[in-house]
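One chain of protein is taken out of this complex; the other chains stay put.
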Amino acid sequence: MMADRRRINGPPGGTRPAVFASNSQSGTGATTRAQRQRQPSELRKIFLKTGLIPTASGSSYLEFEPSASLAAARANPKSLIPPSSALKLACTVHGPKPLPRSAAFSPNLVLTTHVKYAPFAARRRKGHIRDSSERDLGVHLETALRGAIIAERWPKSGLDITITILEAEDDRWWGDAPDSHDASWGMMNVLAGCITAASAAIADAHIDCLDLVAGGVAALVSDESAGSSAAPKLMLDTDPAEHRSILSACVVGYMPARDEITELWLKGDSSKASLEDGDKRTGHEALIDGAVDAARGAHTVLAEAVRESLLSAVGQL
Amino acid sequence: MAAPEAKVAPSIPPSLSLPPSQFARLQPHAYLLAHLSPPPASNQPSIRANGRAPSQFRVTSANAGSLTHTNGSAVVRIGDTAAVCGVRAELLHTEDIASWSVSQASGSHKRRRLADLGKKSAEEDEEDEEDDEEDRAHIEDLNLLVPNLSLSTGCAPGFIPGAPPSALAQSLSHQILSLLHSTRLVRADDLRIWYQPPNLGPEEPERHNEDEQMDMDAEHSPTSESKPREIKAFWVLYIDVMIISLAGNPFDAAWAAVLAALRDTKLPKAWWDVDNETILCSDNISDARKLCLRGLPVASSFGVFEADAAAGWRPNVIPDAEEQKAQDQKRKKGSQQSWILADPDGYEEGLSQERACIVVDKEQGGKGKTVIMKMEKHGGWTVDTEELRQLVDISARRWDEMKRMLDQC
């Protein structure tokens, strides 16, 4: 492959990530798996603030609360290997602005979404050029937002939404070898964060929407502590690093005011969900309902952040 | 620029007044000029449109170590410009370096010769210099420091996300790289991973199958009893800077973020594992050590605002030093024609052609004398030696400020 001459490249032979020796000997206790301390339906706190980037028409910054194990590791650092990570991302909105002359006529607002991980965002170093998972996230985000934006109010205009992920969620616990559960569960949490943050930034840019779209994640988790035979349980707002095996997960973009889903992405085997007696829902329905509940929670944060930025804007005038 | 303003002014009825923000957009040059040169009668100090004095920097804050997946990280905000820097360390095995065995052979040869010299007249300085030379060679030739700056984060409307790095981003990346090299901020010794082969006697029974290794070792120490320790790998520092918000002066923010992130960087203890034939690291945080940086170079950027936008055009005459000096003095006595603005924001950057950047450090942690690490100026000729001297003083004061802030984070 040709070297990218527009960037500064490292050693031509390539480098290898550090390999950590067994930590069982050093006794740092980092091998203990991060455990979920929250109740199944308890959501993580979200830090969301809008308008931090003055050069953009709208912007927001979102951060998930660090998990209990991460917070403990930060307070009392022992190991260089972090037990889990918490989402941190910045979103900017530029526009509405005229479409380039070369673009075809559009009676609606043309939305462009762009999601990029910082090279240091994940456990593995990411490249500078977007890979397919980042492009995929961009399409998901666009679907989620397009359902909410009232696009015909801006004919012949474009809206660029850019998200930079400074720290991503883990796909699984770091100690696990990538096995049959190597699906990228962390991407779903990232998408939920992207949807919520982008909604806040769009509101900050004063683009008309039907409602604020909030993202939420739910997953079916088989918890080994309850015995291997136990059927998978439904958990909201899962941190993949805290669970041994996630069987199925679902992320939604949800508008509470209309009770509508603008984006749904469900994957994995949801057929073995154990629900309460008398619950006649199928696994995937329960999963979608769970994700919607998580999104409802995120919506309260979202509404609060938007209201706050509005009040401060009124206060300035 | 002044001409259209003169035309427009009378046509506007006096009752209709523009709010300041509109005026700032329509006539940016006149707006800033009006702020910088208040009427002499008003007795107001010259102040910039953003409320700062010409030599005043924006409020700066820094926060280090908040990103989980980095060896060191920092967020620096200078006013509305925000930069996030993450340092990731990866391993470069010497066996992956194409020319390693060759360069190493010649290098060690040199070292041995120097050691012979050293026996006769052990001078520390010379020893140091040789180290420096190898330091430089390792870091620069092996690309052990890899800074990259990204502006495609939606930080400003002009940069299309997903596009290859813009000219500005490329130039900033290279400025950071050359400053890292010229200040010799990172010591190569921090990045080396040594291996002391066990002394197994002349036969070396275990080594027979590894011809290459054997040859090299034989070449190195045919006679000595204990084998010299060898470098098995280097740490490569990937220093990635994301400009999250751009409102002027990205270089100061980016450099401050790099500096703070490097100060925060911890490298795990690493060793060559003979059984696995690879480098292993310890995840124990007490084994890890921080980088030992050379000094604390702080960058300060300046923009020059000229009262007459066309003043850049000067008569093309054969220079006469005397006359020039007299003219200059006359100019300085009269109303001020140009202002040097420290830490220009995005608005001021758009109005200034001439830029200066000064990187200074102070010896002995601030108690010693000020050292200029880099001085750069382009785009005009307003700043002369006298003013450069003043800028260095301002930069030195900025150094104190930055040191205090970086020590806190």
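We call the chains A and B, going by the order they appear; numbering starts again at 1 in every chain.
The criterion applied here is as follows: a residue touches a chain if its C-beta (ideal position, glycine included) is under 8 Å from a C-beta of that chain, and two chains touch if they have at least 3 such contacts.
Methods note: contacts and distances are computed from a predicted model.
Engineer: There's a gap in the complex where one chain should be. From "WD40 repeat-like protein", "NADH dehydrogenase [ubiquinone] 1 alpha subcomplex subunit 8", "General transcription and DNA repair factor IIH subunit TFB4" or "Ribosomal RNA-processing protein 42", what does UniProt name that chain?
Structural biologist: The record for the missing subunit names the protein "Ribosomal RNA-processing protein 42".
Engineer: Sort through A:21, A:70 or A:91 and give me the one touching the missing partner chain.
Structural biologist: If we include the chain that is not displayed, A:21 is the one touching it.
Engineer: Of the residues A:8, A:52, A:218 or A:255, which one touches the chain left out of the display?
Structural biologist: A:255
Engineer: Looking at A:9, A:41 or A:143, which makes contact with the chain not pictured?
Structural biologist: From the options A:9, A:41 or A:143, the contact with the absent chain belongs to A:143.
Engineer: From the list A:117, A:154 or A:265, which touches the chain that is not on show?
Structural biologist: Considering the complete complex, A:265 is the one touching the chain left out.
Engineer: Could you pull out which residues of chain A are in touch with the chain that's been left out?
Structural biologist: 16-17, 19-22, 24-25, 81, 100, 102-104, 106-108, 110-113, 123-124, 130, 132-133, 135-136, 138-140, 142-143, 146-148, 150-152, 158, 174-175, 177-183, 210, 222, 228, 245, 247, 253-255, 258-272, 282-285, 288-289, 292
What we mean here is this: only the chains that are shown with their structure count from here on.
Engineer: Would you mind pulling out the distance in Å between where the CA atoms of chain A average out and where those of chain B do?
Structural biologist: 33
Engineer: Quick check on the complex: what are the chain B residues that touch chain A?
Structural biologist: 67-70, 73, 80, 82, 84, 86-93, 96-98, 142-144, 146-148, 150, 152-157, 161-162, 164-165, 170, 173-174, 177, 236, 238, 240, 242, 244-247, 266, 268, 270, 273, 278-285, 287-288, 346
Engineer: Can you check the complex and tell me which residues of chain A touch chain B?
Structural biologist: Residues of chain A touching chain B: 6-21, 23, 26, 28, 30, 52-56, 59, 70, 77-82, 85-86, 88, 90-94, 97, 114, 116, 118-123, 125, 128, 130, 160-164, 166-167.
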